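Pasting in a structure now, in structure tokens, and then I'll have a few things to ask.
A single protein chain has been removed from this complex, and every other one stays in its place.
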Amino acid sequence: MSARASLRLPWVEKYRPRRLADMVGNASAIREIVAWLKSWEKGIPEKRALLIYGPPGVGKTTLVHVLAREFGYELIEMNASDLRRAEDIRRIARAADIGSLFGSRGRIIFFDEVDGMSGTEDRGGLAEIMEVIKETRIPIILAANDPWDPRFRPLRDLCKMVRMDRPRPSDIVKLLRRICLAEGIKADPAALRVIAENAEGDIRSAINDLEAIAEGRKVITVDDVRHLAKRNRQHDAFATLKMLFSARRCDQAKAILSQSLLDYDMLLQWIHENLPYQYKDPEELAKAYEALSKADMYFGRIVKTQNWGLLSYALEMMTAGVAMARKRPYRFVKYQFPQRILLMAKTKEVRRLREEICRRIASKCHVSRKCANAEVLPFLRVIFEGNPKMAAGIAKWLDLSEDMIRFIVGDRRKAKEIVKYMRK
Amino acid sequence: MSEILWTEKYRPRKLDEIIDQEEVVARLKQFVRERNIPHLLFAGPPGTGKTTAALCLAYELYGDRWRDNVLELNASDERGIQTIRARVKEYARTVALGEVPFKLIILDEADNMTSDAQQALRRIMELYTATARFCLIANYPSKIIEPIQSRCAFFRFQPLKKEHVIERLRYIAQQEGVEVTEDGLEAIWEVSEGDMRRAINTLQAAAALGRVDADAVYRVVGRAKPKEVAEMLALALKGNFLEARRKLRELMINYGLSGVDIIKQVHREIMSPRSALKIPEDVKVELADLAGEIEFRMVEGADDEIQLSAFLAKLALIGRRLYKG
Amino acid sequence: MSEILWTEKYRPRKLDEIIDQEEVVARLKQFVRERNIPHLLFAGPPGTGKTTAALCLAYELYGDRWRDNVLELNASDERGIQTIRARVKEYARTVALGEVPFKLIILDEADNMTSDAQQALRRIMELYTATARFCLIANYPSKIIEPIQSRCAFFRFQPLKKEHVIERLRYIAQQEGVEVTEDGLEAIWEVSEGDMRRAINTLQAAAALGRVDADAVYRVVGRAKPKEVAEMLALALKGNFLEARRKLRELMINYGLSGVDIIKQVHREIMSPRSALKIPEDVKVELADLAGEIEFRMVEGADDEIQLSAFLAKLALIGRRLYKG
Amino acid sequence: MSEILWTEKYRPRKLDEIIDQEEVVARLKQFVRERNIPHLLFAGPPGTGKTTAALCLAYELYGDRWRDNVLELNASDERGIQTIRARVKEYARTVALGEVPFKLIILDEADNMTSDAQQALRRIMELYTATARFCLIANYPSKIIEPIQSRCAFFRFQPLKKEHVIERLRYIAQQEGVEVTEDGLEAIWEVSEGDMRRAINTLQAAAALGRVDADAVYRVVGRAKPKEVAEMLALALKGNFLEARRKLRELMINYGLSGVDIIKQVHREIMSPRSALKIPEDVKVELADLAGEIEFRMVEGADDEIQLSAFLAKLALIGRRLYKG
Partner (left out) sequence: MSEILWTEKYRPRKLDEIIDQEEVVARLKQFVRERNIPHLLFAGPPGTGKTTAALCLAYELYGDRWRDNVLELNASDERGIQTIRARVKEYARTVALGEVPFKLIILDEADNMTSDAQQALRRIMELYTATARFCLIANYPSKIIEPIQSRCAFFRFQPLKKEHVIERLRYIAQQEGVEVTEDGLEAIWEVSEGDMRRAINTLQAAAALGRVDADAVYRVVGRAKPKEVAEMLALALKGNFLEARRKLRELMINYGLSGVDIIKQVHREIMSPRSALKIPEDVKVELADLAGEIEFRMVEGADDEIQLSAFLAKLALIGRRLYKG
């Protein structure tokens, strides 16, 4: 690398870790991944593919590159900038010679940004990746931000799943300090702390922010980072809600729309979550919810008619309408993250199970999935709770897995009993 | 006792085994004899044998090859008319196997389609009329658009007679070696509202618990519906909005209930004389009216949870007037 | 009983056979005598003989060659003005056969065209005016754009008289050897609302079930008997909400009625001077108001059962005020 | 009576013949004198002479050669901007014939173009500015994007004066040998709302029926006579709900009016200062509110009869409060 070029390289590239020791955070995840990779030396492991998932900027792609370098593998990479149709996947697999017993040693196939595969453009790609995994005799690594989409379910079954988390701000500060040192910059630790906090565990954005601020400076003070634009969503939401609920005029309430970074859907969820905390008086609460209900109707009408002219009314009811419900003085409350979003994430697996059970009932009983849920499943629950033997028969007939049975009876012990009958 | 769902085990395999639809059966058998059918529209209440009749027709038309010649779709499962078009297209492309020169496409819950989707369906029906026949199944025939109705032979399924339902239940119980009492059968008839599928499901669930008497039946019915609805209403009326909303989320997320499902149950709970809520009559009416309003808003709106929360907030307000005023 | 549609079998073949449209017929016969017609616009309620008049005009103008000289289109069937343009173009290209120097193009349901399409139609009419005459048929003439209206001779068809419709039905029944009762004929008149086509179709459908009495008529049109609707309303007004709702379910299930069907019947019952319900006029007013609200919600897609329950709940409240207050 | 449309036959051929647009005409005549025009934007209500002015401008600019130098397009006719681009391109390629060094492209209903299409149009205008001038015609200038507005000289057309419209109608009637009554002319003015084209079309359509009096006018535009509508409203307000409803049905059937037609007329009657109904202003307020609600429901597809009944019912309730309370 020439001196001129390296000078021009952004710091995220310049200081991209080259060795495992340079990685920030996620020590246990890295240990797990290294162990899996090493197990290939003893033969083909049970899971032939590794799916690394986690939020952006925590170092997933970097880690894979470092591993390859450290353990001497050649990396064959495909990412979202490549066409990834079935034939493209197959071509790469062939190039990597995945089936060869001897010659392929020393290669890894890396499918990055798996969740960025396009439904239309990359038709058949996902299915082909799974085929490749089933056949492979060399390690395959995949990376994704969100692997929980239902279409990845069969893929998840095939892969060893390892999660990488956001590193703590203190880890990021350490890294930033190291970069400053290398660049000959004097930085106030408090300023670095602000950058690190603001990045919310996204290492890459922390480095980018540092570089943008340091451009042309040799000293960085807290004052310099004051204007750092907030990517930070959570804190922004708190401030936004406070502004909204303390507003005394419609225009003040509406002003949050231009000042918040939350998108409208998200803002709606935040308001919905926190209404009962803010408004303890039933009258205020009912009035505020009336406004929110109206806002939602406008959103619904927008979706149905595609008439975006109605958006301003939706937003107004959601902000001014909610704020003007207040009759008493504003009081501070601790705002909550929308529990529904957490709940939806937490219950993803459960909901998937329910859906799958309904699908099986639907196909056996000639009913819709909705009908299966409303008309058949409740009776199944009674049977499964009360009669493990009959339950076992039905479970076999519907081809239910153990999790599904557990889901239906809602009790681990009873589920075990049913499974025992099934084996008989 | 056998261990698959009895609704399937005892589903008739022949047109002649279908209960209470003599006229329908006679006409369908004529079609079978002629090896030719027009497009069909089966209408009638749930659980009167519409889907069964369609399947029996298929068995008798195609014999062992029925699987190759029948496509079963459910309009409320398929995502929009595009998917239906695609599946029909792919399916109708290949020639029918066997002697009958057309395939059969059974489209259940066709009255759930929007009228735009039905217009598209009508064109699909026209397009593939040479190679396929459609059998549309609906609860409310008046929700099927006129141009489709006029292209179909219409079959109205009658509500089942009490004695025949009970006779069938008794036969199944006997086959399965289940003890049933008279009042048990009466109770099943009562709760199943003429819907044979629900009746058999109730029988099986009650049988799973032991002897089938009225008690057992009501027990099954009680357990089969989530108790959280009544709890949610009670909490809201008592002014505990946060807890009520938590229950609401449980119902929606854990039970996979839609907003309309919940409002229906709310309605039932409010108006039930057996409800533990002890709501005065005039407040009941107010609540029913409110439930109607909120349901309408859910149809117009985008987010059921927000609308139902607004409903709970109103409830809390009413509750205050009721209990403190 | 013959198999073909009676509406076709008994459709008048001569202008003179048309019922109740003396003025229209006189003017049309004048045109036939002159062997020349302008563009025509026939307007009036459904089933009053508009299409029949157009066809009779064609028979009398062209005699046996009418098939070669008449093109029948339906504006709501043909897919857009492009198709109409193409078909008219192809059709009008060839010369009229026989003595009359122009062809006749009958365009049914012309008021269903968008005003853009009508603008295009207007240009088509201008273009082919030398070789073709248009006969536009519409229920609502106000939905025909003025530039077309000003090019057409206008004919308004009157609603048919009850005695003439019944007379015609009785004639057909006699020809077909069908037994009809007086209340059956009354019921047909009731449900067909002056629409002859609907009346005859109803007669034929009811005849397929055997004797044509009121019961049979309400069965084939998928309506509840007015008496049953009145019963449900009476129950609700007496404050017996649960019974009223049970009755409602029964109506929906037994007759396969949708919510909008039911509310229409409720409306009819409320408004009927012959209703068995003795509701004071000022209560009728409230019910009519309510029915409008509920119907709108259901049209927007709200759930039938919830909305109708809300309706009955309100009724119970009104009833209480009425009878106890 | 001639066969061609009177709106064409009596369309002014010279700028000076245009009615009521003195300022516009003066500015346009200046352009003619200078033999140079900028791009033009004509805005104003329908039937105030915008297209006529564009054509007159063309006649006066190009004289006999106007056909070679003018391209008339209708933005809502031509299929999208692609067609416009193609046609303009082809047209503007050739040099203008005669003394004026540019051609004129008249683009009617320009406000019906999407803003994307207008963006494209803007580029076309730039591209051909040397050889062609555009005259855009719009009802709503606010729907023309700013970058186009900033390129055009803006002309606003004023609504026409009643006496001038009537004078013109009288002139045409005289030329055509049609008998018109005073109340006929009044009625035409009433229904055409300042739109000259509509006024003349209505005159022609009414003339086709014979003498042009108020009756004939309301008949051809498919409206009830204001007096009858007022009668119906009066009945309802007096609490005579059932009578009012009978009147309503009569209006709908006799005039072939749809529900929306009726409500529009009701609205007009309520608002008319000449109405025979002596409704206090605060009641008018309530009626206007109601009419809006009912009209919307019918637009959404609710049943005309049920909704209009609901409307009359509300009227009766208001009337009761008003006169008995």
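To keep things simple, chains are lettered A, B, C and D as they appear, and every chain counts its residues starting from 1.
Throughout what follows, a contact is a pair of C-beta atoms (placed from the backbone, for glycine too) under 8 Å apart; a residue touches a chain by one contact, two chains touch by 3 or more.
Everything numeric in this text was worked out from a predicted model, so none of it was measured.
> From the list A:137, A:174, A:301 or A:352, pick the residue that touches the absent chain.
Touching the chain that is not displayed is residue A:301.
> Per the definition of touch given earlier, which of D:137, D:152 or D:252 contacts the omitted chain?
D:152
> One chain is left out of this view; which of D:108, D:228 or D:295 touches it in the full complex?
D:295
> Please identify, in ascending order, the residues of chain D that touch the omitted chain?
So the residues of chain D touching the unseen chain are 43-45, 116, 119, 129, 139-143, 146-147, 149-154, 156, 159, 260, 263-264, 267, 271, 273, 281-282, 284-293, 295-296, 299-300.
> Identify the residues of chain A touching the omitted chain, counting contacts across the whole complex.
The list for chain A reads 4-5, 7-10, 12-13, 55-57, 61, 79-83, 112-113, 115-116, 118-121, 145, 202, 204-205, 208-209, 211-212, 215-216, 227, 229, 231, 248-251, 254, 258, 261-263, 266, 291, 294, 298, 301, 305, 307, 309-310, 312-314, 316-317, 320-321, 324.
In the analysis below, only the chains that are shown with their structure count from here on.
> Quick check: how many Å separate the C-alpha centres of chain C and chain D?
Inter-chain centre distance comes to 32 Å.
> Could you tell me the distance, in whole angstrom, between the mean C-alpha positions of chain A and chain B?
Those two chain centres are 37 Å apart.
> Could you grab the centroid distance between chain A and chain D? Build each centroid from C-alpha atoms only and quote it in angstrom.
56
> By the touch rule stated above, which residues of chain A touch at least two different other chains?
none
> Two or more other chains touching the same residue: where does that happen in chain B?
Correct list: 300.
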